[in-house]
Every structure is written in structure tokens, then in C-alpha cells.
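Removed from the display is one protein chain of the complex; every other protein chain stays in position.
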Amino acid sequence: MRPDGRKNDELRPIKIEKNFIKNADGSVLIELGNTRVICTASIENKVPPFLKDQKKGWITAEYGMLPRSTPVRMLRESTSGRVGGRTHEIQRLIGRTLRAVVDLEKLGERTIWIDCDVIEADGGTRTASITGGYIALVEAVKKAMNAGMITENPIKDSIAAISVGIVLGEPRLDLCYAEDSQAEVDMNIVMTGSGKFIEIQGTAEIYPFSKENLLQLLSLAEKGIREIIRVINNLD
Amino acid sequence: MRPDGRKNDELRPIKIEKNFIKNADGSVLIELGNTRVICTASIENKVPPFLKDQKKGWITAEYGMLPRSTPVRMLRESTSGRVGGRTHEIQRLIGRTLRAVVDLEKLGERTIWIDCDVIEADGGTRTASITGGYIALVEAVKKAMNAGMITENPIKDSIAAISVGIVLGEPRLDLCYAEDSQAEVDMNIVMTGSGKFIEIQGTAEIYPFSKENLLQLLSLAEKGIREIIRVINNLD
Amino acid sequence: MRPDGRKNDELRPIKIEKNFIKNADGSVLIELGNTRVICTASIENKVPPFLKDQKKGWITAEYGMLPRSTPVRMLRESTSGRVGGRTHEIQRLIGRTLRAVVDLEKLGERTIWIDCDVIEADGGTRTASITGGYIALVEAVKKAMNAGMITENPIKDSIAAISVGIVLGEPRLDLCYAEDSQAEVDMNIVMTGSGKFIEIQGTAEIYPFSKENLLQLLSLAEKGIREIIRVINNLD
Amino acid sequence: MRPDGRKNDELRPIKIEKNFIKNADGSVLIELGNTRVICTASIENKVPPFLKDQKKGWITAEYGMLPRSTPVRMLRESTSGRVGGRTHEIQRLIGRTLRAVVDLEKLGERTIWIDCDVIEADGGTRTASITGGYIALVEAVKKAMNAGMITENPIKDSIAAISVGIVLGEPRLDLCYAEDSQAEVDMNIVMTGSGKFIEIQGTAEIYPFSKENLLQLLSLAEKGIREIIRVINNLD
Amino acid sequence: MRPDGRKNDELRPIKIEKNFIKNADGSVLIELGNTRVICTASIENKVPPFLKDQKKGWITAEYGMLPRSTPVRMLRESTSGRVGGRTHEIQRLIGRTLRAVVDLEKLGERTIWIDCDVIEADGGTRTASITGGYIALVEAVKKAMNAGMITENPIKDSIAAISVGIVLGEPRLDLCYAEDSQAEVDMNIVMTGSGKFIEIQGTAEIYPFSKENLLQLLSLAEKGIREIIRVINNLD
Partner (left out) sequence: MRPDGRKNDELRPIKIEKNFIKNADGSVLIELGNTRVICTASIENKVPPFLKDQKKGWITAEYGMLPRSTPVRMLRESTSGRVGGRTHEIQRLIGRTLRAVVDLEKLGERTIWIDCDVIEADGGTRTASITGGYIALVEAVKKAMNAGMITENPIKDSIAAISVGIVLGEPRLDLCYAEDSQAEVDMNIVMTGSGKFIEIQGTAEIYPFSKENLLQLLSLAEKGIREIIRVINNLD
């Protein structure tokens, strides 16, 4: 049985509070069970040097964890003076997947910064950040369209992300930290509202997995992502 | 008149939500008007090297701002690779003032980390961090006493902090950002519940100030701090 | 047609020169077409702090590129003072996948460092590094067993890695840089000699992909990896 | 009694050697007892980015300590690769207080860099740096006026700084290191020649202090600063 | 007798493989006994800021060692986040000596980057880097002249470098690591093809040396450099 009594194909309760940070162009506090992430979107009227004069925009993400988002206090990355490898990996993933559903030309020469700051961590912080980042992005785009900065909606599809894995030999949806840390196989999946894949990252943590395992996990992820997309679509 | 219609000796509305971060030993979300800070306290069973074998504890603070806590997105300090001068100054202030009301010997050979993370900034973030940090500290000490880690209460007095300043020639209590940025004189005061000073930091931003100005500002601060202490004492 | 005239399911020529760096415990110069990577394995008789007293070993990897491994000279990471996000991501991938085929307890309290330094880059440097890192690892383990440092072979299975992708609508095996940079979908696959998955990383670069696309790419990767494993098995 | 036999309201001997560094636009070696600081002023014909096109100048300060300015050799900050929190705090203080007596518009689009390097430290290095920095600044301004770079004198008032504190229950002026390290209350005061306050920084090191204590310390500081200003006015 | 049986005035076998890195403008794998260095030359069409608008070019060098170029694995400089003192010293030496034989005005406003990466180290890596860097530089200049980028040959003379030293009281040519680490006197000499000195760096490692010792070592170095220049001149 799962630590919190869920069925293997059941998500943790989702709670989404939009407009959590008034200063931001778009923002959300997203909660999946005990995992809580503040996501903001910030529009900047310039693009990074490598996009200069290409008449298109950019979306980039940064990810952080408050020192006491974890059961044992973590060292602050600003104090250590280095952004760690895991952080780099996660922020590249968030930026890349969000860019996949945005028409960067319609964005114009603008950068949208997505900041995902984990205030409590209980597994699945990177997938919650993608989902929350998407919601904040949509809010910021709406605001920019209302202000006439952007004329055509650059967002091509909705997206959401979830983790799946094999724990004690069972394929399970939406792993909490206790499951994640003992998973035999661990996978993060990002999909569009239209049911296609944006990103698959599957890792054999304890033993290699078969194609059959892979297909089971993909089905679980599809189910979970469909449910999250439904929640997003029903927000105000 | 003040930007938000307050009287010169009036605080902004205070809201304090304790136990905001479940993982922490003590935590609070403190709000003064639009300024919002998450404060956590974390107990670690060791002391920094310079206190080795002195049979006493330590309290240290770290302060950060989420990138979009401000109207214009700030660079993340972990990204710049350096903790800035202002951050250093603030975290030294928080740690020093909290240590002033704690009997470090009663704490035993432990460090309490106070993390203050600003999620929205509208002036007074350092004083809100001291007040919030104190509340989180008290919660953590209670928890440690309940667990039998600490036998005698090491907290000697309550403390709270507020900013005051001279704006457009008028002494004012609890400056919001719009006032702070045009203040002629700017002062941060930390006092105990018993009415004594822990820290006075007064700066002539535009013109030097007289002893009379100083005394007016101290009176305003005393009034504000008394009110905040009353709110803290009435929490659950 | 592919830039180098290959068929879509055809690997680039592989060349493997073992014992390329005499000082190392195991080493190889691996070439896939114009991609060339020096991989070394170094045995150190201690483990990282987090494994202290757990009676098991560790495998960790570092990855670098010579400044002129690329058509345009790159900034040296030692000069920039920071290991970049892409580098972090790759070295975490190499370490994780190699650990997946090693019984760390049989290794004893030792760390094996795998260093992968790209001397020429033409796509697929991370998968070549995994394959080359595996060969260097095997050499180092042999040497340690001959020296009596290790008594039982800790390597549980062989592994190899390859990239696949969709380019101009066609699923292709082993992308060179010209293909990789215009791929619609890009995937790195790591598999064992026994045909199971260690890692799947698939990314929609230009458009989301379907489950059918995924299955085609996995088949291509399986074919390529089987061929590489055969080459490895036939070395000396 | 005080360690060096002074009365509680007595300054240590002051020695000021102007033009100590020939290369600088203004320079001084200032000594207060055993505390010795080299201060230089350097005029640069540009302003920091945030002042661009505002038709005014800037004054900024940097502070350092030679490794053997202290009884036990300190680590060099260039070696540690980080400017510490205390250094940041002090250099911000020096810059801010000097700017308070300068009309930045009369300075024109120039930056004056004040460098304060402690060659021997025996308490009061930050206040000696402010006083010495002011003298170097005046020299540099004179030189710039003689050269016709600046037409109207931008310096509005003289300034000096001193530390005061409560030691063994007694309010004392100009603490040496032995006193500073055991002070119950510690205060740094910066005042103008016209008797007004530029900065007050008071800290309860051992116990909170009353308003009465504060007023005693302010009177001591006023007396000391008046004496220092007199010395400055009598130079050459 | 010498560890490898050479006579005191005998070089180790030299092997030079030009065009080792296809991507580079010029490249070489140079081997002196067991010391092996990859040198590349990269032409960039701009100059460093300090040469702006001076109508001349620049040559600069960077030096690195693969982590397992040494018998015991070294920490990667990118990982430590700092380029060490020895590396700085060597890359300044390489750049300075190569510039001494180049007419920077004939180069035009271009920078040539010389990268020297040691893949195996057995003494003399800095002198091998100078010799190899020179060969790569010549190749890059030829390529630039063929492409019409440069019209007149900027290279004024050939250069080569070698180490000499006093070991067990005997002056010896081309020290291997075992000799270098016990040398009483250690000297690196860079000379032109026309027999003049570019750089002499002699260090008393164990005891001070006389002018007579110096002259013996210079003669040995002259002999060795003449032989290396002959090898270079005979390359295809």
C-alpha cells in the first residue's frame, strides 16, 4: 500500500491559487499533496544576445528551493556561490518544455522569465513547477494581450507534467518523496492537452526496465496528466 | 497625506500565519500591508567552529528575496554567484538582534537557523523579518522544550522591529516602499517587549537630522513596536 | 538523404582505441564518425562523505570539452569559473547510468572517477561518453581484480548508449551535429547488453511526438545499441 | 580604568598625514592611537550605469584590511574569493555618509572612489575610515577645482565619525579594540561640522539599553566629533 | 644514469602529428617521450578591449591538463572554480613567447587563441606546449594566408622550448618528471631558430647556482632547441 493510502493510479490532491504574488505578471501557488511551489511569470522587453534581431521571443526558467522546504535544512545556493547540477537540470527542463508549446515569433522580442520556488518539497517538485509555470505563463500572456503588447495568442497547446515510477514492483502515479527515494524506476513525463509527448525522462534507479514497464508507466502518466489538464481548464 | 491614507503614527495591517511551512521547526508567514515574508527556524545539533566546546549555542539568520518579490524582477543571488552587500547587512542585523534576547548557554550546543524569504516586498522587509524571525524562533524553542532537548526557556524577552522616517518633512511610522524611497531620514528600530533598545540604525538620506528629529522618530517607533508586541502576545 | 549519405538506421563508423592514456587505470579513445572522446577511469580508495561506513563504493563522472572541439572555439569552463548547466546534466547522466550496471557493494569502499573529455564534437558526445566510460570502467575493474583489490566482478551487465531523433519527419539513428541541431524530436537511449532500458530522455524540440513516434525511435535505438555492444564484445 | 589610562570622554591621539600616496588625487594616513588607515580618493570621469544621463556624480567607497593589520593574521579577501559581510557593511556605510555632505550635481558626471585600507587595527577602523575618507575627498575636490574640472565646491559640510559605547557599565568615547570586544553597548556616530547627525548605529551587544543610555552616548560622541573636526580644520 | 637510459645531452623521442583536431584552424599532437599535448590555434576576428583600434592583433594562450594526465588523478580546474597559479603562470609564458616572434600588425585586428591541453604529463609540459603551440600557430597562419585573410606572413622567426636542469650534480637536457621533481636547479629556455633567447626562467630548487652552471645549462638548451627546430623544419 502507498504511504498515504492512495491507489496506484491516483494523484495527490491538487490545489491551485492564482495571482498569489501581486507584483508578478502571472503567478500561482501550486500544491500537490505536501509539495508546494510558488511560480511567477515576468515579462521583460528584451531577448538574450543569441536571439538578437531574430524577431522572436524567449522563455527561460529558474528554479530554487527555500532552505527549509525539506525536512532537513538545505544550504542556500546563493550562500554556496554555485547553482548545483540538479537545479541546472531542472531549470533547463522547465524552460525547454514551456517553449515547446509557445510560438516564440508571436511573443515578439520579449523574454518571459518563469521562476519556480519550492516552499515545501515532498516529491514531484520539477513536474509541479512545469504545471505551475505553465499556469503563470498563461496569466502573463493574457495580461500582455489585454495591454496590447501581444496581438495574437502565442500559446499553442496546454501542458502538464507528472512523475510515475515503479515502487516495490508496482507502477505508480505521482510519487511522493518516500516513494521516490526507494523507486526502482523513476520517470518524469510532460504532455500536451492534445495528448502528445513533450518530454520523457526515465531512469532505472535500481534495475533496468523493459519496454512493457515503459508502456505501463506511460499509460499511468497519461491518465494523471489528463486529470491535471482538466483541473487547469476548470480554473475560474 | 500618506500613499495609503494612513495617519503618520499608524502601522499597516499586520497578518501572522504560524506553522506556514510544515517541515520547519518553527515558521510563520508575516504580512505588513503588502510586504510578505516567510520565516522559518531550523534547529541543528552543532555549533559553528568558533563556538566549539564553549557549552553554548548560536543563532544565525539568512535573508533572501524571491526574484519577483519586487515590481521589476531581480536577479537571483544564486545566479549571480554572490550574496550582495545589502543581503549581508540584513542577515547580520537579524541574527544579532535575535541573539540579544536569547540566553545562548541555555540553548546548549545547538544552532538555530532563521531563514527569512521575502515573497513580496513593499518596504520594511528587514524589520518584518526580525519580527517574523522572532516568532519562528519562539515556536522552534517551544518544540525543542516539548521534546526535552532544552530544559530551561532560553528566551529572555520578546522583540519586534519597525521602520520610521521623515518623509516630506513629517515623521512617519512604518514606511511603505513609496515612502522609503523618498525619505529624508530613514531609521530601523528594534526594541524589546520591556521597552529597551536592541538596535538603532538611522541614516540621513537627504539631509542631516537633529537630536529633536531623532527623539520624535524614537517615540513613533516605540508606539509601533508596542502595538506589534501586543499582536504577537495575542497569537493563539 | 542524410548529410553523410548514411541510411536512416545506420550508425557512423565506430573506432575504439583502448589504453589511450597510459597513466589511467582504464582508458579509451572512442570515435563515432567525427565525434571523438577520451574516457579514463581512475580508482580512488575512498568514498564521498554521504557513503561513509556503508561498505559500498561509488562511481562518478566528469565531462568536459576541449575549447576547440567545436567548429567555433568555446570558452573554457575553468576560465568562466563555472561548470555550465549542460555539463552538469551530462555528467550526472553518465555517472547514473554506469552505476546502474555495477554492484557497488562488490566494489568495496572505493570511488571510480570516469572522466570524459571531448576532443572533437559532431553530435552524440554524451552517448559516446557513456559507451566509452563503460569500456574504461571495465578496464579499471579488470586491473583492480588482477591486483587483488576487488575479488568479485562488480559489473552486472554491459551497457551502451546512442542518440536517435526525428529529422525532416524521418526517424534516424545516431544523429550527427547537423542533424541534431535541426531535429524535431531528439532522444538519448541507454540500454544494457541484455536489452533493457537504463535511461530514456526524449525531447520535443520542434513539435510534440506521439506514442507511435516513440516506439519507432526506441526500435532504432535498440538496433544501434545491439551493434555497439557487439563491437565492444569483439575488442581484443 | 581604561586600558590605556584615558578618561572616559577622552579621544586617543590623532595623527593625520596628508598626501601620503602621491599617485592618488587625494590621500591621507590617519591614525587614532594604534589604528592606522590609508585613505585615497580617485576621480573617474564616468558614473555607474544606474546614474547614466542624470547629470550628477557618485561617491563610492571600498574598505580592506591588510592581512597583518590584526594581532593574528587574517585571510586575504582576494584569496577567499569573497568580500565578507562586515566589509560590505562598512563600505556601504562609508559611501553613504560621504554622499550625505556632497552635492552630487555639482560634482558633474564623475565618480569619486574612496579606498580605505587599514594597515593596523585597534578598534574604530570604520569611523577612522569615514573621517580619513572625508579628508581625502576634500583634497581630491580641491585638485579637481584647481584643474577646472569642477567649478563650484560640491562639499556642503564637514563630517567626522567616532565610536562610543558602554563598557563595564560606563559610557566611554573612542573605544580601542580591547574595550570594543567587551562592550555592553556599541555605537558608531557620524556627524557634520554643523552638529547634526548623518548616521547613528547603536547595537546592544550584551544587554538592551535605555533612552537615557542613548542620550549619554550621543553627548560623548558629539564632544569627540567636535574635537576631530577642529583637528581637521587646523590641518595645513 | 638517467631513468630512461638517455645521455645527459639527449632529448626524448619527439613525435609530431599535425592536423590532429580537424575543427581547429591549426592543430598538433606533440609528444616528447611520455609527455603528450594537444595544441590548437583558433583565429577570432576581434581583439581584446585594450587593443581596440590599434590596427594590430593579439596572440593569447590557455593551458589545461586532463584530470588523468597525471599518475594520480587531479581535480579539474572547472570543478574547483579557479584557474590555479601554476596554470596562470604557464599560459602567460606561452602567450608571451609566441607573441615575441609574430609581427602583430601584419596579423590585423585578429586574436589567435592557442590552446594547449596536456593529455599525458611526464615533465616538460610547458615547453612542449610552446613548441606545439608554435606549430599550430604556423598552420593557422598558413590557412589564413591561403584564405586571403592575411596578406603578409606575420611570423618573423621559428621558436622552440626545452627544459634543462641540474640533477644529482649533473647538467641534463629535457628532464622527465622523475628528474624534474628532484632537480637541484631547473630551467626553461625558449629560443628562436636564429639562436637568440626569448625567455630564460631558471630557479634554484635546492641550492643557489653559479654563473658557470648557468652557462652549461644554456649550452645544453641551445643544443636541444636546435634539434627540435630541425624536426619542425622537416615536417612535410
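The letters A, B, C, D and E name the chains in turn, as written, and every chain counts its residues from 1.
Heads up, the rule we're going with is that a residue touches a chain if its C-beta (ideal position, glycine included) is under 8 Å from a C-beta of that chain, and two chains touch if they have at least 3 such contacts.
Every value quoted in this text rests on a predicted model; they were computed, and no experiment measured them.
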Displayed chains contacting the withheld chain: D, E
Contact residue for the chain not shown (choose from D:11, D:24, D:218 or D:232): D:24
Sole residue of D:40, D:192 or D:213 that reaches the chain not shown, by the stated touch rule: D:40
Subunit D residues touching the omitted chain (full complex): 21-24, 27, 34, 38, 40, 42, 44, 62, 64, 66-71, 73, 76-79, 81-83, 87, 113, 115, 117, 119-121
Touch list for subunit E against the chain that is not drawn: 82-86, 88-89, 91-92, 96, 100, 157, 191-192, 194, 196-205, 207-211, 214, 218
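Assume only the chains that are shown with their structure count from here on.
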Chain labels contacting subunit B and also subunit D: none
Distance from subunit E to subunit C - Cα centre to Cα centre, in angstrom: 33
Gap in Å, rounded to a whole number, between the CA centres of subunit D and subunit C: 59
Centre-of-Cα separation between subunit D and subunit A, whole angstrom: 51
In subunit A, residues with contacts to at least two other chains: 81-83
All touching chain pairs, where touch follows the definition stated at the start: A-B, A-C, B-D, C-E
